[in-house]
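Heads up, one of the protein chains got dropped from this complex, but the rest are sitting where they should.
To keep things simple, chains are lettered A and B as they appear, and every chain counts its residues starting from 1.
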Amino acid sequence: MARYSFVLRRLLQVIPVLFGITLITFFLLHLIPGDPALQILGSSYTKARGDAIRHALGLDRPLVRQYLLFMQHLFHGSVGESIFFHEPARTVIEERLPATMFLIGYSAVVATLISVPAGIISALRQGGIFDQAARITTLVGFAMPGFWLGIIFILIFSIHLNLFPVNGYGSGFVGHIDHLFLPALTIALAFSTILIRTLRSSTLAVLAADYIDTAKIKGISRFRILSRHVFRNAVVSVVVVFGINLAFLISGTVIIENVFSIPGLGSLLVDSVSTRDYPVVQGVTLVFAVMVVGINLLTDVVHAALDPRVVLE
Amino acid sequence: MTAAPSAILLDLVERRARRRGGRAGRHITLIAGIAILGIVAAASLAAPLITHYNPDTLDPLRPLAPPFSSGHILGTDEFGRDIFARILYGGRIDLLIAFGATGVTLVAGTAIGLVSGYFGGWVDAVLMRIVDLFFAFPFFVLVIAIVAMLGPSIFNMFVAIWLTSWISYARITRGHTIILKGREYVLAAKALGYRHHRVMLRHILPNVVSFVLIFAMVDAVGNVLLGAALGFLGLGAKPPSPEWGAMISDGQNYILSSWWLSTLPGLAIVVVGVGFSLLGDGLADLLRVGD
Partner (left out) sequence: MSNRRSSLRSRLGGMARGATAFGVVALVVAGVAAAATLRTTHRTASTDTFVLANAVKIDTLDPEQNSVNESIWLDQNIYSRLLQPNATGTKLLPDLATSWKVSNGGKTYTFHLRSAKFSDGTPLTAQDAAYSILRAKALKGGWGFLLDAVKSITATNAHTLVIKLKEQHAPLLADLAMYAYSVLPQKEVQASPTGFFNKPVGSGPFMVTSLNKDTELDLAANPYWYGKKPSVKNIKVEIVPNDNTRVLLLQSKKVDAIENPPGNLINQIDKYPGLQSDLFPSTRVDFIQLDEHFAPLKDPNVRAALNYGIDRNAIVKLAYSGHATPGSSYMPYKMLYWNASLKPYPYDLAKAKAALAKSKYPHGFNTYLIEVSNDVAGNATAVVIKSELAKLGINVDIRTYELLTAYSKEDGGHSEMGQRYWTNDIIDPDEVTTFAVDPQGGANAFSSYWSDPTATKLVHAARSELNPVKRAAMYAQIQKIVYQQSPFLVLDYSPYRYAQGKWVHGFHVNPLGAYNLSLLDMTVDSH
């Protein structure tokens, strides 16, 4: 268990990271030109109306004072009221969180189901038709942007074949599985590219090593050892690749969320920056940060658990 | 931090690699990759020789012409601009993004990962917390901020990519470095008194490079696609730039009526993607063990 003592140390180190993120986000947001008053008033903007709104929102106070106020609220568990929705930013975020989590988890599962067999077969039949086909297919799935792929999927599977709903998040677990299948598939295809190649590469390494040491290893049990290696590689690869890409994934789902009308955090974040809804941006950024740092830590723990030679600090 | 087989197996793999020389036939993927990328690069550089159309010339009389019509091989876009010409000229920009943006992040990220994994201790802790900071900071907020402040342009896209993509390389490199630094030959090298940078560069880096390159090949294509994603959000390359990603996102409203606007530049990206992937596999095979 001493190996895992780093967990506690990392958790402590998380605090300055989160603090740094709120600080950077806050000042970065206010550096961006434009403010909520412009969004609220649109084409009937006048300086008088804009000033009145800015004053009502407390945006004409000195920046440092605004930041301190924000931190004060944060310690009481609130990030403020959404300027766009006129309700607590926390509520807005909580309503969107489940959809994003479900979508990401679902994408990970689908990606695994696609990549693990494909990667292993590609390695076994290295250079064969399946290998090449897998490479091309995933490359197309990766290289064609999400909104293109998404629309094509909707056209084929939702409209022509009427197999899946066109859009939305659905209700109930079963409804979510139904509604999110196509979006999850779209995301999973992009990830399968890197996953399949990673699995293929490490499986090849295993096979090559095995070939070398055939003379030294005897008995049927070596299959179990090797297959355990292969599958261990597989699990670690999937977890690690997803872990590395999680931050991009969360905010990258914004396009998928748009195409499939899924009310998730990605589109909430982008929309909120566009409307300068400062409290919501702060809140979502913080939620992201916690998720990402958490997954980071989890990835390292999983890696340590599966690979005894990894030395963690 | 990708999968690593047990220590014995990897050591044997490496010994095997040193025993075998390279064989020309094995390098077919490498050659194919280089060939594809070379052709794309040459075509885009030689664009004025290949097509007489200018990528920016409007032709209001012939908007949305389908491929193989009105003298336009790949058709025209909503302004009547020739798509083939735009793809060729756009190749310059996109190859620049693929190599330039990726190259910098690859070198910087790998270096940081090497240092972090090798030295460990507080160096590692500080560097990794900085990684966490960049990692946990939502990419799109950063991009929107950069673009909103500085305006959209290819260079600003570079800045956004540089600031965020290096962390993947850092983490991959660090992960492998941590595993490798416990190996006999590394320990031996240190015991022999080799300086740190020599150990890092000569002993650890070569074993890490193949994993980094695999990722880099996908990352290169991803960076090009980022242009499309940014364009989708309205943060992409400045119009009327024929950057492929911008073309794809500009064409999104026409997917249902004039599919070629988005699909053809998308195919261009696929071709470049295939090139990079073959290149990556070829390099990985070269550096690892053939069979």
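By our rule, a contact is a pair of C-beta atoms (placed from the backbone, for glycine too) under 8 Å apart; a residue touches a chain by one contact, two chains touch by 3 or more.
Source: prediction; values computed, not measured.
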Omitted chain - touching chains that are shown: A, B
Absent-chain contact - pick from B:38, B:66, B:103 or B:151: B:151
Residue touching the undisplayed chain, where the options are A:12, A:48 or A:129: A:48
Given A:113, A:133 or A:305, the one touching the chain that is not displayed: A:113
Contact partner of the left-out chain, one of A:39, A:137 or A:245: A:39
Where the missing chain touches chain B, by residue: 58, 60, 63-64, 78-79, 144, 147-149, 151-152, 233-236, 238-240, 250, 252-258
Chain A residues touching the omitted chain (full complex): 32-35, 37-53, 55-56, 84-87, 95-96, 110, 113-114, 116-118, 120-121, 124, 147, 151, 154-155, 158-159, 162-169, 174-175, 177-178, 181, 207, 210-211, 214, 223, 226-227, 230, 258-261, 263, 267, 271, 274-276
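The rule is simple: only the chains that are shown with their structure count from here on.
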For chain A paired with chain B, centre-to-centre distance based on mean C-alpha positions, whole Å: 20
Touch list for chain B against partner chain A, complex: 1-10, 12-13, 16, 120-121, 124-125, 129, 132-133, 135-142, 144-145, 148-149, 168, 171-172, 175, 178-179, 182, 210-211, 214-215, 218, 221-222, 225, 228-229, 232-233, 245, 248-249, 252, 255-256, 262-263, 266, 269-270, 273-274, 277, 280-281, 284, 288-289, 291
In the complex with chain B, residue positions of chain A that touch it: 13-14, 16-18, 20-21, 24-25, 28-29, 31-34, 126, 135-136, 139-140, 142-148, 151, 193-194, 197-199, 201-202, 204-213, 229, 232-234, 236-237, 240-241, 244-245, 247-248, 250-252, 254-255, 258, 266, 269-270, 273-274, 281, 284-285, 288-289, 292-293, 296, 299, 303, 307, 309-313
